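Left out: one protein chain. Kept in place: all the others.
Each chain gets a letter, A, B and C, in the order it is written, and its residues are counted from 1.
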Amino acid sequence: MANLNMVEAINLALREEMARDETIIILGEDVGQLGGVFRVTDGLQAEFGPERVVDTPLAEAGIMGAALGLALGGFKPVPEIQFMGFLPPALDQLICHVSRYRNRTRGRHTMPMVVRLPYGAGIHAPEHHSESTEAILAHIPGLKVVIPSTPYDAKGLLISALRDPDPVIFLEPKRIYRAVREEVPSGEYVIALGQAKVIRTGETVTAVAWGSMVREVIRAADLVASQGISVEVIDLRTISPMDDETIVASIRKTGRGVIVHEACRTCGLAAEIIARINEKAFLSLAAPLERVTGFDTIVPLLKLEDHYLPDAFRISRAIQKVVYY
Amino acid sequence: MANLNMVEAINLALREEMARDETIIILGEDVGQLGGVFRVTDGLQAEFGPERVVDTPLAEAGIMGAALGLALGGFKPVPEIQFMGFLPPALDQLICHVSRYRNRTRGRHTMPMVVRLPYGAGIHAPEHHSESTEAILAHIPGLKVVIPSTPYDAKGLLISALRDPDPVIFLEPKRIYRAVREEVPSGEYVIALGQAKVIRTGETVTAVAWGSMVREVIRAADLVASQGISVEVIDLRTISPMDDETIVASIRKTGRGVIVHEACRTCGLAAEIIARINEKAFLSLAAPLERVTGFDTIVPLLKLEDHYLPDAFRISRAIQKVVYY
Amino acid sequence: MNLADFDPLSGKRCEILDHQGVIVAQELRPPGLTDELVLELYDRMVMLRVADQQALTLQRAGRMGTYAPTLGQEAANIGSAAVLQPGDWLVPSFRETGAMLLRGVPIKLIYMYWMGSEWGSHYPSEVKVLPICAPVSTQTLHGVGLAWAGKLKQDHTMTLIYFGDGATSKGDFHEAMNFAGVFTIPCVFFCQNNQYSISVPRRVQTAAASLAQKAVAYGFPGIMVDGNDLLAVYTVTAAAAARARAGEGPTLIEAQTYRLGPHTTADDPSRYRPLEELKAQEPYDPLRRLRIYLTQQGLITEDSEQDRVVKYEGMAKDAAREAEAAISLNPDDIFDYHYAQMPPYVAFQKEYLHRILAARGESAGG
Partner (left out) sequence: MNLADFDPLSGKRCEILDHQGVIVAQELRPPGLTDELVLELYDRMVMLRVADQQALTLQRAGRMGTYAPTLGQEAANIGSAAVLQPGDWLVPSFRETGAMLLRGVPIKLIYMYWMGSEWGSHYPSEVKVLPICAPVSTQTLHGVGLAWAGKLKQDHTMTLIYFGDGATSKGDFHEAMNFAGVFTIPCVFFCQNNQYSISVPRRVQTAAASLAQKAVAYGFPGIMVDGNDLLAVYTVTAAAAARARAGEGPTLIEAQTYRLGPHTTADDPSRYRPLEELKAQEPYDPLRRLRIYLTQQGLITEDSEQDRVVKYEGMAKDAAREAEAAISLNPDDIFDYHYAQMPPYVAFQKEYLHRILAARGESAGG
């Protein structure tokens, strides 16, 4: 048991699973000698050798497509895309092949693979380093999309992802890579994919978030607690397949909901959550569901970036709005 | 005035606008000599020459990126992507650049461009020839996304798109390319982008669709008319920016709604429409909004394809469901 | 043969049996490529042509969807795939019906695929062939990864990757070639340059004088071969495969052939290809020259030829019927193969479809 931040927790999960499963191969830009630009793969090449932790040429489609071939050849590739902003060149392989191979071949070929990538804004990086386009991935059948919000969950979810028979996109909220430390057990434990977690129970209103927004929601819940508003906070953890049951059960209880994400609003994941609540808990709703999201704009460069991201203040206002509707 | 199908109407719009605006350049695979695999650009190379109707190498990123450069150089490129299933390699240029140039340069460089592509299922084509991923495009700020459902609209919307100062993705529902003929005036007329059209007024329930699904909705409306259900049918026409006002006004009147698309359900555009109705017309809603959509699966090959697409029967059941809720 | 003797920058290409059926470079012919083997492979080429023709017939009769014929590319298909050994992988594009057949994909499954059933890509588990790949050139990367896996497992296999001339323009082809060079991947890049990408002629694809010379960009050999010459195709591919197996890395082969048919059954080549051009290609037909040669060797006769065609026509027709009978129309198939474990909402959609079909009075079982 050690006190780890999320980078260290992910590194530990990779290290332990690589020791356990010889078919795991990490490949990507700067993942080897450098240990990744965020040091997530630090020390892994030294431990497992350059055949299992591979620095590739600068080519995201190449990384994804070669990973697919490695998976067909019996390996469990763990490609890293350096930033979500550089995922687009790899989308072709993800959309056309990684997500489809099992179905295309009626199960003859499966695609066990974990695609890791840091995502999200809030680190004051240049353009294309702040993207959160998880809704695009959630729209693609055949992919799973997982987003941890704590070091503990990051390790447990990643171990599950690495043992999953299907392709998992593992989005790492880089803004909170080093934001908190918590006890993370060494050795194996898993957190099942596809299960949201109620991280705080409440009665007045349900708030749903994932990644770095979970922290903001907790802060918002603290802010409104003094007003007697009791917020049930749900960390979605797996974006796809989505655990709408947990959300719907909570809404049935509270009758009110706020969904928070940093991605653009239009066609973001909050819309899907609202659609499902509409379908399954319509009669429970006492107020419109509120979205607190990034704007329908390109994430600004750093001087204005802080205006972009939802924060505890905005979330608390939305909570008040649905409560006092 | 001539009786044209959608292919001919689009061809006419291109021909007239190319004659009017010398900066228009069509580029893509097989668009020249062959006139496109669907003959949409038939005869244009003969008329405007191989410098303005350009057969390119087989490279979608190349087509999109070169089009961007042509736009910067003062032209109005009209790249064609042969099928929406082959858009993924071009998404990088669309997401990272085409949609962003105006904002990135604070308006110094704009990106007038119309990306044409046939989309949707229902023509019994092989894998990757049936995609409808319009929701992905609608999630990208800076793009406009237009989808006609009739020959007349196709021409008017395309002319508007060609005169728009911003990048427009023009999605052509290939299933109905030749399905109907109607009177299409020769000469200029425009249909404004960003405006949905109420194509049939009704009182009981609102149905929203676009592309080839509009026809199915109309049929469904006919089916339920005998039961005294009066359906207001809205053809969204522009997916992004979305005209939610027209939808919301209708829902305020009817209190009930069905949204139809052939794309996968999860994170499809219907979710966004539901989220907006929830925000703007919550108190008008007498029943949950229903989605009739493609499944969260890969479009089946042709033997099972017909099971995939929403049709009048499914839509009529959804209409009944919301009416008798 | 020595690949290095055919530097594409010098304009040389490998030819062994010319289009008049004359052996012009016996010295290049590997000892293993006996007349018996040539006859066997010729037999497969005939089978391919017949199976291909049958597919067109089926398509015209509405019994098959869009089909991409292999007509004219039989030598490129069969001569290349023939060099594979049991553990090797074959990665097709979509115009490798013959190569796939040769490697054990049942013709029935190939028909099922083009008839529009995913079960057509559910090959027997021992068949080391990837499914047909529609997005041009994307499969080149799959082949590289698969061959890489073989290298890591030290299983001494190699992977034969097919693609067309048009595919060489795509970025993923570049990335595949580059990865293969960097990681010394045991694979062979086999380009069926049939001179067209749908309507777009080869010269529009690239300003390079040859496609083979593109290998220079990646630090490994490229070679041009007469793609209608079974013997040359076999010889060159065998040499490249040997290189791969020896751990020396990849090779790019440009097999210069010609698409005698339409791009697919949905295509009308008369819109872009002069009839004279097509006519001029007829003497180069890959079967014609073999027929001359094998007749001269006394290995085939007009009668035996007739029998062969009849035999394969029967086979193809049987396969078509079997394919039709085997195609599942079970709508559950739409849902059942996306994940090892079906998410609840997909299960719900599956139930929904059952309800819809029941309401309509259609049986869910098809």
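We adopt the following convention: a residue touches a chain if its C-beta (ideal position, glycine included) is under 8 Å from a C-beta of that chain, and two chains touch if they have at least 3 such contacts.
Treat the numbers as computed from the prediction; the structure is a model and nothing was measured.
**Student:** Which one touches the absent chain: C:24, C:56, C:182 or C:242?
**Tutor:** Only one of C:24, C:56, C:182 or C:242 touches the chain omitted from view, namely C:182.
**Student:** Decide which residue listed in C:172, C:267, C:285 or C:333 touches the omitted chain of the complex.
**Tutor:** Of all options in C:172, C:267, C:285 or C:333, contact with the hidden chain holds for C:172.
**Student:** Need a quick check: the contact residues on chain A for the chain that isn't drawn.
**Tutor:** Per the touch rule, chain A residues meeting the hidden chain are 29-30, 32-35, 37, 55-62, 85-86, 88-89, 124-129, 265-266, 295-298, 300-305, 307-308, 313-314, 317.
**Student:** What does the interface between chain C and the hidden chain look like in terms of residue numbers?
**Tutor:** Given the touch definition above, chain C has residues 9, 169-175, 178, 181-182, 184, 204-209, 213-214, 216-220, 249 touching the missing chain.
**Student:** Residues on chain B that touch the omitted chain in the whole complex?
**Tutor:** Residues 25, 51, 54, 56-57, 59, 61-62, 64-75, 77, 89, 92-93, 96-97, 102-110, 141-142, 144, 164-166, 194, 241-242, 244-245 of chain B touch the chain that is not shown.
Here is the rule we go by: only the chains that are shown with their structure count from here on.
**Student:** Which chain's mean C-alpha position is the greatest distance from chain A's?
**Tutor:** C
**Student:** Could you state the distance in Å from the CA-based centre of chain B to that of chain C?
**Tutor:** 36
**Student:** Chain A to chain C: how many Å between their CA centres?
**Tutor:** For chain A versus chain C, the centre distance works out to 40 Å.
**Student:** Indicate the whole-number Å distance between the mean C-alpha point of chain A and the mean C-alpha point of chain B.
**Tutor:** Measuring from centre to centre gives 31 Å for this pair.
**Student:** Please output the residue numbers of chain B that touch at least 2 other chains, ranges allowed.
**Tutor:** Residues 61, 85, 88-89, 127-128, 266, 295-298 of chain B touch two or more partner chains.
**Student:** What are the residue numbers in chain C that touch two or more other chains?
**Tutor:** Residues 118, 135, 171-172, 333, 338, 343, 345-346 of chain C each touch two or more of the other chains.
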